[in-house]
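Below you will find the structure I want to go over with you.
Note that this is a trimmed complex: some chains were dropped, and none of the rest were shifted.
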Amino acid sequence: ETVPLKVVIGSNSFAYGGMRVAEHAGILEKNGIKAEIVVAESGNAATTALISGSAEVAASGPEQVIAAAARGQKIVILGNLYRGLSGSLVLSEPIAKKMTVKRDAPVVERLRALDGLTIATPSATSAYTVPLKTFAEMNDVKINFTYMAQSAMPAALKTGAINGMMAGSPYTDAGVLASGGTLWIDGTGGELPEEVEPTSSTVLQTTEEFAKTNPDVVKRLIKSLEDLKEMIAQDPDGVKAAMSKAYPKLDKSTIDSVFERNSANWAQPEYTMAQIQKELGFVKTQGRIQGADKIVPESLLYSNP
Amino acid sequence: MSMNTAAVNSRKATGAHEGRAPTQRKSWAVPLGLQQLLVFVSLLATWQITSLYFSLDFWISSPVAVYQEFIRWYASGTLLNDLRMTLTAAGSGFVIGSIGGAIIGFLLGWIRKLGDLLEPLILSLYSLPKVALAPLFVLWFGIGITNKIMFAAIIVFFMVFFTTFQGTRQVDRDMITNARLLGASKFQTWTRIAIPYSSIWVITGLRIGLPYALIGAIVGEFVAANAGVGYRIKEATSYFNTSGVFAGLIMLMLISFTLLGILKLIEKRVLYWQTAEVALGEDASKHIP
Amino acid sequence: MHAPTGSVDAGAGLRRPAIDFRDASVRFGDFTAMGPVNLTVERGEFLVIVGPSGCGKSTLLNLVAGTLQPFTGETIFNGAPVEGLNPAVGYITQKNYCLPWLTVEGNVRLPLEFRRFPKAQVASLAASALERVGLRGFEKAYPRQLSGGMLQRVMIARTLVYEPDIYLMDEPFGSLDALLRTKMHDEILHLWKDTDATFVFVTHDLAEAVTLADRVVVMSGRPGQVKLTLDIDLPRPRDVVDIQSNPRFGGYIKTLWEALDLN
């Protein structure tokens, strides 16, 4: 029999694309899950909804799970939805034109060229900010970060209020298309060095309580992620068809390019202890989250009883 | 000056004896609706031309593009469902918020001591930016329809509360005293004097609050939803579909417009005595004292 | 002066006064607006008060209605001091308090509805009150559609309609024409005769005072105090036109006029 399940995701961006494909390709249904997908304002809001008990499952960045754990909330990660960074850095047209460094130069040189520029990111704590900021600090590059809603970034880029934006797709695409910007550092393509790149952009999560009382549902979810991985490998056209159902506003060529850029990242369901430790390490070195050092890493990962 | 010109020039009198305007020989009314339509059409034209001329389509869309978006929205079959969702949340929120606001505003305005005592408290709550509460609301009320209703209700509550509170404080105390002398119980001075007296303020509160019920529902949908006009706007925003954003916004405007129209009809009924044209005529003339 | 028991005494012989002002004075800030006044109004009496503008006549009535509290002294009403509003009185105020959102009829029905008169009676009582003040045909008009004198008559009808035991009337006929005023005098005197109610009536019209009164009180200028009490010893029942040709009529007026003039 099928179980109804409310799944809340953090945005309409492609970082959550795997979940939507799984829904529209019938993978969830095949595994006996009748999912209702709700889109929240941010990953933070998605996790909040999970905590409030109005959704059984949420998807958001691993740092949300850590932050919640630091405040005593027991949430476990069921699997990975998007490997690595889902965002990229786009420069405005006039700045890109002035650049002496070429687009194909090593990423460190491209980073150095950003010295003194004003770059917008969603927030000081966002998964897009932290890698870039850490990378810049490592190389003594001074970037002026300013924080704004991703939807406002292309407009700011066009009017020259910012020199560049660090955001996820499709905001970056709009930044390129509507404001004549240039894709400067491709985060989704894994251009950032390993030591600053996050392990994951989005993970599937639920409360410890729910996982304990519904091991069967959890099993089906994990199975769905594996099925997705397989489908991406075996049936790219089926995935694309599901994508055009999930994102009816996108045309064929956009779907193709989105698939090319993101599908590999959607197909990494395993989230390991090592990855959790790496994330915790980021959080601790930056001292962003009080009480993060008290977290027991094992408690964050769902373990099959 | 001939009698004819005098008649043409004679204006609708306002005066120490106004209230009911005296009957005039002729009247030259330009239909207001037509004028408003003209203003509306010229605005649309300006929008279309600006958009075309400066190629601002991506940023401000254009009436034609918005229209096409509407058609698509309708054809996809989600329009009605979205409307239903948003209207349910906004409607319930409005009803809860305005009843609460009117009653509490009335009570605190009326019972002066209680009003003085609790005013700072309510003011503090009013000063809270509701948008900042959004995450807390998700925590407290989840992401279902309750969240949206509560959001709409709380915003409307304050709007209606404040105007009613202020209005009720203005009620002529002498009028009340006089009614008490005529034998009114405390309760009757409420129902027969204070409520009719402050009804204009309550209605102002409702007018101010009504669009905010929609805004509240929309913001609730921004925070978390999978359908509704607010969700469509957010979706359109994510794909930089400016026409879609405007289509959603215009949908909202149309809704609050309709609702405000209904409210205006109610207002006319409630405040009918301000403009009533009652037939003294025949009957009165017969009984000269 | 209190009756031996607390209960309302039925016997006419043992009657206590309707109203008794004992050293009552009213102040606004440091400004003494009225008093101290000592005055007793007997049950069933028709008392008229005259006095210069601003001397405190309305203030005196307000004390009885309980809309003001005295600064010194007290106002005894039916044996107990007035504290708080006193809905036992029928008060026709100087200012107009018609509710603008009710029709003339609605305004007149108001006290009946407040006082829970049986539904069946309400309509006929209201109609007869309006008839008595000459406002038939204007039942459905709103206050803003009325002339000054008509508004005043709505206020009168609104009090007559529920027949209180004590009437406080503050210049009730000020904006009525001479003819209508005469009619109203007649009406009032009949009412007084038929119901045995007590009247405290403020006016500036000395002829009106003498026509109606058992006793006229002249108040002095600000702060108003009782300056003269004049018993009007004219035959009852009076015909409001004929009474004026009574030989004593002119004399009373003259006395009052002189008392006022000395202010």
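Each chain gets a letter, A, B and C, in the order it is written, and its residues are counted from 1.
The criterion applied here is as follows: a residue touches a chain if its C-beta (ideal position, glycine included) is under 8 Å from a C-beta of that chain, and two chains touch if they have at least 3 such contacts.
Keep in mind the model is a prediction, meaning the values are calculated, not measured.
Peer 1: One of each shown, but what's the true copy count per label in the complex?
Peer 2: A x1, B x2, C x2
Basically, only the chains that are shown with their structure count from here on.
Peer 1: Need the most distant chain from subunit B, centre defined as the mean of C-alpha atoms.
Peer 2: The most remote chain is C.
Peer 1: By C-alpha centroid distance to the whole-protein centroid, which chain wins?
Peer 2: The chain sitting closest to the overall C-alpha centre is B.
Peer 1: Would you kindly tell me how far, in whole Å, the mean C-alpha position of subunit C lies from that of subunit B?
Peer 2: Subunit B and subunit C have C-alpha centres separated by 47 Å.
Peer 1: Could you give the separation in Å between the centres of subunit A and subunit B, each centre being the mean of its C-alpha atoms?
Peer 2: Taking the average C-alpha coordinate of subunit A and of subunit B, the gap between them is 41 Å.
Peer 1: Go ahead and note the Å separation of the Cα centroids belonging to subunit A and subunit C.
Peer 2: Spacing between the chain centres: roughly 85 Å.
Peer 1: Which residues belonging to subunit B are in contact with no fewer than two other chains?
Peer 2: Residue numbers touching two or more other chains: none in subunit B.
Peer 1: Indicate the residues of subunit C shared as contacts by at least two other chains.
Peer 2: none
Peer 1: Which subunit B residues qualify as touching subunit A in the complex?
Peer 2: The touching residues are 58-59, 76, 134-135, 138-144, 147, 222-226, 231, 234-235, 237-241, 244.
Peer 1: Could you pull out which subunit A residues touch subunit B in their complex?
Peer 2: Within the complex, subunit A contacts subunit B at residues 8, 11-13, 36-41, 44-46, 48-49, 51-55, 151, 154-155, 158, 170-171, 174, 177-178, 247-250.
Peer 1: Given the complex with subunit C, which residues does subunit B contribute to the contact?
Peer 2: Residues in contact with subunit C: 18-20, 174-175, 177-185, 188, 192-193, 196, 271, 273, 276, 278-280, 283-287, 289.
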